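A single protein chain has been omitted from the complex, and every remaining protein chain is retained in its original position.
Presenting subunit A:
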Amino acid sequence: MTFEWMKIPFALLTLFIVVNYGLLLTALMQKIAARVGGRYGIPIYQNYIDLLKNYALRSAITHGFMFYLGPVFRLTGGVGLLLFVPTIYGSAMFSNMSFAGDLILALYFIFFGSLGMALGAGESGHPYSAIGVSRGLSQVTMAELPLALAVFAIAVQYQTLSITEIVAAQQGGFLHWTLFTNPLAVIAAMLSFLGSMMRPPFDVVLAPQEIPIGPPTEYHSAYLALMQTNRVIFPIAKIVIFMNLFFGGASNWPVFFVKVFAIYMVSVLVGVVFPRFRVEQSIRWFMVWAVPIGIAAILIV
């Protein structure tokens, strides 16, 4: 396969669209959560201002080498995830750097950011960061398990590890989506999705008001801004994978926007209704509910 240089500007364009969409989308989600609580909520453009302000802070201190790299790793995880999966199905422009075995790489990238963050936050030396990291790693590892099972189930189902081919197999009406051809895998994956979105009931990692805000407690200024950037890219990149694997992908940008919004809404709706789980509760919850469904999904394929 020859590498086409033209892909780079297109990939950057994808990134640009996703960052802006993500900034607006997360603000919208916060607004929805605020409305549920009877508040008016933040202005829709608030995320842009916060980002600009954090980049504009004049001073920044460091706690060491990994402290710098933590946010960078995290952002790499988000951007990498986005760039290696086909964003828009059937479009040469926006299929990005996808290749034959990209599904495995995507799974790896989902985890990569958390590890980088763990190292960086550990270096900051703040006890709350350490608590947050230990909680985060155990919960993310646990939430990853049903997802991995679901991914294996559909890899067996479609006999491929290429996301593009999986999307291709789901074309032709929504009854071809994995959602209907293999509902168990989708349920397991969506439960795992709830666990990895850092929203209630699985937000004990950040746990605002309890361990100030967990791993990023010591991060500020431009470091924090980098992490905020990632905070808007990463969920969308993850949703893109879910959309491609389970919900038939998107063949143009409007469909993309609508589907990402709908999938994101799942976690927000669950989040505004349920209170926070403790770590051992959430791990038990994943063991009892999500993992058996994932195993069943593999067995029936």
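As a working rule, a residue touches a chain if its C-beta (ideal position, glycine included) is under 8 Å from a C-beta of that chain, and two chains touch if they have at least 3 such contacts; residues count from 1.
Note that in this section contacts and distances are computed from a predicted model.
For the omitted chain of this complex, the UniProt record lists the protein as "NADH-quinone oxidoreductase subunit B", which is one of "Xanthine dehydrogenase family protein subunit M", "Nickel import system ATP-binding protein NikD", "NADH-quinone oxidoreductase subunit B" or "Amino acid ABC transporter membrane protein 2, PAAT family".
Shown as candidates are A:Asp102, A:Glu144 or A:Glu218; the residue that touches the absent chain is A:Glu218. For the chain left out of this panel, the touching residue among A:Leu24, A:Ile42 or A:Leu137 is A:Ile42.
Screening A:Ala34, A:Val255 or A:Val272 for touch with the missing chain picks out A:Ala34.
Residues of subunit A in contact with the chain left out of this view: 34, 37-43, 46, 49-50, 52-53, 56-61, 208-209, 212-213, 216-221, 224.
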